[in-house]
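Quick one: the structure is below, questions incoming.
One chain of protein is taken out of this complex; the other chains stay put.
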Amino acid sequence: MITLTNLSKIFRTELIETHALRDINLQVNEGEFAALTGPSGSGKSTLLNILGTLENFDAGDYLLDGISVKGLSDAALSKLRNEKIGFIFQSFNLIKDFSIYDNIELPLRYRGLKASERKQRIEHALELVGLHARRDYLPGQLSGGQQQRVAIARAIAGQPRILLADEPTGNLDSLMARQVMELLEQINQQGCTILMVTHDPDQARRAGRHIQIIDGQLHDSTLYDPLTRQTA
Amino acid sequence: MPLHLLFKSLQRRKVVTALLLIQLAMTFALLLNSILLAQQTRHQLQQPTGLPLQQTLQVQLKPTTNALRQYPALGDLLMRQMAAVRAIPGVEAVAYSNQGPLLQGGNNGNVHDPDREELSKANGVPLYTVSADFFSVLQLPLLAGELPQSEIAVDGSAPSPVVITKSLADKVFDGTPAAGRTVNRGPVAAVVADFYGQRSAGTVNYNSIQVAPLYGVDWGYSLLLRTTPDSTGKVRQALPQVLQQVDSNIEIFYIRTLAEQQQRLYSNEFGLASLLSLLSALMLLVSMISSYSSAYFHTLKHQQEIGIKRALGASKSRIFNELLSENWLTTVLGAMAGVGCALLLNKLLSQVISIPALSWWLPLAACAILLLCVTVATWYPAAIATRVSPATATKTL
Partner (left out) sequence: MEQLFYYLKVSWFSVKRAPLPYMLTVLILSLGLGVFFSNATFYYRMNSDPLPDKSDKLFFPMMMLVPYQCSDCKPPSVLSYSNVAKLAASDIPSAKAAMYSADGYLRQHATQPPTPVNIRITQRDFFTMFDVPLLHGSVWADDQARDELLLSKASAEKIFGRSDVTGQQLLLDDRLFTVIGVLDEWQMLPKLYDAFGRNYLNAAEDIYLPLESGYDYNYLSNRNSSTFDDADYRKLATDGRTKAIHQLQYWVQLDTPAQQQAYRQFMANLVADEKAAGRHPSAEANQLVMMRDIIRYFGGESGDIKAFAIVTLLFLLVCIFNASHLSLNRYLSNQYEFSLRRALGAKRSQLQLQLLVDMSMMSAFTLGGAAVIAYGSINLMNYLWPSNRLFASWDLQLMLVLAALTLICSYLVTLYPSLRASFGSLNKQLKE
């Protein structure tokens, strides 16, 4: 599903070079639920951004579904993001003056789906997150947990292969956080690969796989040998 | 905040600052040139005309029948009109003239000393044919000689005597006494003080006046009348009816005070100066909007930074001053670039209209105006910035 080979990322300013990621090798298989943990500044958000093709990298390679994303055009990357990847952010990132329905519709529009199909998918996603009754509300009228569930609905409406979640429960109280986690597990059980950045050791434990990142280097619970390359 | 840090802050927003600078420079350039032009127009309107502008009314009119436009019926009409006008209460004196003073152009010709034509020739001198009271209506001081008292020359066939203004006399006779000499138009009977004749003539104070009958008025003629200071309005109202009663076969083109006539003479300049001033005002408004929005967005984007500064102990007034001084710096930079733009614009404009060159103090004045506007515009966003709570700093760190 995801294969990173000797991937490095360097941030350069006038004075210093920071190796945000150093020779990362990582294999994530279809259907996995992996938690990514690490201290502040360790590079986990950078890694997640690279996985989501929001950021490019300096060395190594990244294969998504067996295809290298290196050198892909912007249009191809956009298509990739739109069709294969779903994002969930800590701060939800909903558009404030769009209704719940309009927010979920956004990625479907970019894919150019027909109105009837969009409607069906949105309804389905809303059903799943249990917010069907609130479809015409504005984000501001919902609680934090509900907003995050909308964001999840938006992420899964496009039926992505991978869900990238950046501290999805970071802004939520424990009850809501548990609901969101249950929702993610449910989605994972339906076959969607999930990679989640978290600070919470409990959540990390609940995930099937725990990847730690410290100073830009991986410490994986399941070691990966780059020589036995697999194709997903 | 020290200057180099201000510069740094500007540098961080290169494009926005550049846009603002260009715009300030252009505003500055236009402001300067508008002030120049407005000044020039005011100056032109204030130059001495040698005429009692407020109390003199000019009626421009023309008989509508052929017969009335020719001597002798015309002569009779003029006598009747002047008698009727003189009888209006408040009228002190009245005279006819083939044309009024303070015109763009009109009936004019050259005046010279026949003995030394080439050297003494003055071109485009307005030529007036008037009744004897012309000088008393316009209160023109007599400087030399004797004013003619009757419209008909003594022997009826010799050219009527000529009265010329001081500057024309000096030009034609090279500063020697003119009264008693002869110009190509006739014998010089008197020299009177200068007054504003026609703008298109080389020198506006050259005038040549002959006291003589009007033989034909195909281009119309003027009745000039001086009123007592408080009755100008009333006389003006009464005039059309009085003149219609004398003879209804006339068309009155206009009745104006000489002050209004002078305004009209510079109406193009006045129009351009007004439009430029309006445009300058609009440009200042636009600059104010952009200073405002620049400060406003800056505040929005840098809430956290401002919060940190506040948390580190910056006082409200310090934050306020920082924002203001940043905009002041931009304005002064813009004004400096603007001096160059202003010179360029001045050069461009001087190719199509007459505009004086820049003086040294004008840029300073324009800069002060610009600074004032920018300060007013930045005040509100800067005040908002001071309200940013120091707690902002900790929120998202």
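For reference, chains read A and B in written order, and residue numbers begin at 1 within each chain.
We take it that contacts are C-beta pairs under 8 Å (C-beta built on N, C-alpha and C of every residue); 3 or more make two chains touch, one makes a residue touch a chain.
Bear in mind the structure is a predicted one, so any value in this text is a computation, not a measurement.
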(request) Using the definition of touch stated at the top, determine which of B:Leu225, B:Met283 or B:Ile306 touches the missing chain. (result) B:Met283
(request) Touching the absent chain in the whole complex: find that residue among A:Ser8, A:Asn29 or A:Ser91. (result) A:Ser91
(request) Go through chain A and note every residue touching the omitted chain. (result) 45, 49, 52, 54-55, 74-75, 78-83, 85, 87, 89-91, 93, 95-98, 106-107, 109-111, 115, 154, 158, 166
(request) Could I get the residues of chain B that touch the absent chain, sorted low to high? (result) 15-16, 19-20, 22-23, 26-27, 29-30, 33, 62, 64-67, 105, 215-216, 218-219, 249, 251, 267-268, 270-272, 274-276, 278-279, 282-283, 286-287, 289-290, 293-294, 297, 300-301, 345, 348-349, 352-353, 396
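The definition used in the following text is that only the chains that are shown with their structure count from here on.
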(request) State, to the nearest whole Å, the distance from the C-alpha centre of chain A to the C-alpha centre of chain B. (result) 73
